[in-house]
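On to chain A.
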Amino acid sequence: MTYTFTTNDFLLMVQGAGITFLLTIIAGVIGTFMGFLVGWARTTKNAVFYYSLGAYVDIIRSIPLIIQFVLFNSFMAIAGYPMDPFISGIITLSIYISGYVAEVVKAGIESVPDVTRKAARGLGMTYYQDFFYVVVPIGMRTVFPSWTGLMLGLMKDTSLIAVLGATPPELLRSSQIIINRIQEPLMILLGAGAFYFIMCYVITHFAGRYEKIWQQKRQAAL
Partner candidate 1 sequence: MFEYTFQWRVVWKHWPQLLEAGLLTLQLTILSIIIGLVIASVLAVFRDSSNPFAKYLSVTWVALARNTPALLQIYMAYFGLGAFGIHLSPYTAVLGAVAFNNAGYLAEILRGGFSTVPASQKFAARGLGLTATQSYIYITLPQVLQAVFLPIVNQVIWAMLATSLGMIIGLQELTGMTTFLQSQTFRPFEFYFVAACMYLVIAKIATMLAQIVAAHMFKGGADK
Partner candidate 2 sequence: MIEIQEVHKSFGSLKVLKGIDLTVEKGEVVCLIGASGSGKSTLLLCINALESINSGKIIVDGIDVHAPQTNQDQLRRKLGIIFQQFNAFPHLTAQQNVALAPRKVLKTPTKYAQALAQEHLAKVGLGDKLDRYPAQLSGGQQQRLAIARALAMEPDYLLLDEVTSALDPELVGEVLDTLRMLAEDGMTMIAVTHEIPFAREVADRVAFFHQGVIHEIGPAKELINNPQQQRTKEFLGNIL
């Protein structure tokens, strides 16, 4: 008996791609917010923040995502708060990506020359005015390409959480389900690869256009 690839299978993959996208956006927003706070706290002159959050960043970036995920789940279970794997999946992904975002944000803030900050303070700006009106706009433009790269990485990493059965079938998991039924791994995997490729390409393209607009604005201002 042979099985064939049906329209429904295709729709399942499209739906999977949608879930991949959704997971990326949710974890991306939460993780970027957390990472921003961590990265910023590490640039203040507070030694406690610097070293404790440095350890946070180090640990997250040295342990495989799969292990972080199962460890978090089993910890919540033994702590007496078993969690819906979908929620814990999003939490783990957010924490995971926040570690990487923190480093990028820190680099962005540090890329703003000290004289520029002194100039802002010299105009009578407070620390926070300097930070939000001068440092953030300049620094974040510098690291925007790195941040885009992190979000693409996050999108690819959502596949891990789903393979462990934690979320509704995103792209790779739904592909696996179809493979199990029709036993045509090569074609389906090529298809899934094409989906990922297109999504990455679209994000890179828009990020590139956004950057170009910035540059044009800057040139127009000169």
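Keep in mind that, in the parts below, a residue touches a chain if its C-beta (ideal position, glycine included) is under 8 Å from a C-beta of that chain, and two chains touch if they have at least 3 such contacts; residues count from 1.
How were these candidates chosen? In short, all candidates are chains of the complex that A comes from, given by their letters.
Keep in mind it's a predicted model, so treat the numbers as computed, not measured.
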item: Touching candidate - 1 or 2 - for chain A as found in this complex; value: 1
item: Chain A residues touching candidate 1 - in the complex, by the definition given at the top; value: 58-59, 61-68, 70-71, 74-75, 78-81, 152, 156-157, 159-160, 163, 172, 176, 179, 184-187, 189-190, 192-193, 196-197, 200-201
